[in-house]
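Yeah, one chain of the complex is gone here, protein chain that is, but the others are all in their spots.
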Amino acid sequence: MTQLLLFNITNGLIIGAFYVLMAIGLSLILNLSNVINFAHGGFLVVGGYIAYTLEPYLGFWGALIASPFLTAIIGLAVEKTLISRVYGRDPLYSLLLTFGLAFILEDGTRVIWGANGKPFTIPAALAQPLSNQFFFITSYRLFMVVVVVVTIVLLFMLLRYTRAGIRIRAGTLDLETVSALGVNVRALRSLNFAVGIFLAGLSGVLAGGQLGLEPTMGAGLLMPSFIAIIVGGVGSLTGTLVGGLLIGVASGVTAVFFPAASEAIMYVLMAAVLMVRPRGLFGEEGMLT
Amino acid sequence: MSKLFKPDSRRKLAALVAIWTALVLAPFWMPLLGGYTALGTRVLVLGLAAMSVNFLLGFTGVLSFGHAAWFGIGAYGCGMILKFVALSTPLGILAGTLAGGLAGAVLGALIVRRRGVYFAMVTIAFGQVFYYIAFQWSSVTGGDDGLRPFYRQPLHLGIATLDILNDATAFYYFVLVCFALASAAMAFILRSPFGRTMLAIRENERRARFLGIPIELHIWIAFTLSCFFMAYAGSLYALVNNFADPRGLHYSQSGDFVMMAVMGGMRSFWGPLLGAILFVVFQDYVSSVTINWQIFIGFLFVLVVLFFPRGILGAIRHRVAS
Partner (left out) sequence: MSLLQVKNVSKHFGSLIAVNNISMTVKPGELRAIIGPNGAGKTTFFNLITGFFRPTAGRIIFEGRDVTELSPARRVWCGMARTFQVTEVFPELTVRENLRIAVEVASGMRLRPWLSQIDDEKIRGRVRELIDMSGLAAKADRQVGELSHGDQRATEIMMALALNPRLLLLDEPTAGMGDQETYEITQLIRRLHKDGKLTIVLIEHDMRVVFHLADRIMVLDQGKFLAEGTPPEIAANKAVQTAYLGQAA
């Protein structure tokens, strides 16, 4: 019984780590620019497919590294041409815009790469299970967790120790003052968005290795990201981190007792948090409300 | 916006007469334009849904991006009555409306303290809860396949029987009457003192608060009312298709309704209906021409946001004013 529980908690943490990667990118964009990036899932898909295209030339590792950067560049282009035009307007418009973008990205993927799923080959070394006892932990899944951990750590270090990072954090709290201090807010937002999309692209590559590639794979990952942010608290990256892990674990544990409800538990958790502590676990009162 | 304060303006009356004439005569002029009656019925219902979203969005200034949930609950509620309980169309509509409206009332109480982007996020997430339930609870809802079979039942009106099941024209007029009732109720509310407080909240929430309006309460009431209207539209939609679809609860459906309202003109009462007509026509055309119709819808969204944020009626009004 405890073995099963352990299995599911660990499984949950692995899933949670993945949710965190997606959700943090979304959270970054939301916090600084007040934009809900519906197209985040679309960028995930694009990231995965770009890796697929690059793999024959650069191999798995090359594709893993190059694809997020390329995806981020596409994201940057989108931000500069489209999204920047709706900053400062009613949030309605950024929602509709990213919504439309999501459609374009998903269907665009279909047009370019076809509607059928594509396989994404991972190195044989990663496909082996680590041990016979814990057969569910393939090297690949562990590898995913490692990548996520490394990325998140790098990100937090970036935000804490680099000038741009500090400005992003300050901008999340008080963009007006940051602007008044002479910081180029437009460039900051673009950079922030690109970082967020980088994370989405990376998620796409990792997901592709795990599940194979499909044009619809992004949409299913958007909701858990939302929930992670709501549970963790809007405006707090730490909150998103905790939120993502929490819903991953909750999902894993529920799978032991009520397998059918393992997805529903995320929503239940969200409803519970909203009733008891509406600002989220780490959210600040007044953030984006 | 003065239309809500001076209902007796002559120009407004003429427009109203024109609109209703067109609606009443639709089964006759639609085939001339390549349309057909059932399409009109569908558009009417979707238009009502868009107007219900706009009740909240355009008139109260509250952005709910998960409103399709109430639409879907209304559809399932109506369908379930017809399938499991009683062969009565009016009962189906009543049940669907109550189910969606009450669910909205409960949920609204939870989220009404949030605003702006965060509020939108939560409405999306909660909307998805219901989508998820409709999908998973397949023993009751039919899961991915949707709820079927059930059929809209003929109406026995004492003196005559209206065969709305088989007679497309009769059904259209039935839906038109339902639409008329709902839109009249909506207009009535918007013209009332309460309706004016909704406008106040939209225009300037801080000033509304400092006039003594309890904002959260009023937003909750407006939210609940719009959920009732939405569920009512959903019930009608179930009747249109004789089918309830889980996809009707997905946030992309919500997005479509918001787009209809924006396209037609959020600040106008009839804007969303116009938006629904344009959207449905566009979507039907594009999906019949190419398999990648989603890209075109996506571009539509982008174009409207960037170039026509006021919508068609909004742009006209702006042109007239200046």
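So that you can tell them apart, the chains are marked A and B in the order they are listed, and the count of residues begins at 1 in each.
The working rule: a contact is a pair of C-beta atoms (placed from the backbone, for glycine too) under 8 Å apart; a residue touches a chain by one contact, two chains touch by 3 or more.
Note that this is a predicted model, so its numbers are computed, not measured.
The missing chain, though absent from the view, touches B when the full complex is examined. Residue B:Ala200 is the one among B:Ala69, B:Ala200 or B:Ile295 that touches the chain missing from this view. When the full complex is taken into account, the listed residue touching the unshown chain is B:Ile213, out of B:Leu23, B:Leu87, B:Ile213 or B:Ala315. Residues of chain B in touch with the missing chain: 1-2, 5, 188-189, 192-194, 196-197, 199-200, 203-204, 206-207, 209-215, 218, 221.
Assume only the chains that are shown with their structure count from here on.
Interface residues of chain A, counted against chain B in their complex, comprise 30, 34-36, 82, 85-86, 89-93, 95-97, 99-108, 110-111, 223, 226-227, 229-230, 234, 260, 263-264, 267, 270-271, 274-275, 278, 287-289. Note for the complex: chain B touches chain A at residues 57, 63, 65, 110-111, 113-122, 124-126, 128-129, 132-133, 136, 252, 255, 258-259, 262, 292-295, 297-302, 304-306, 309.
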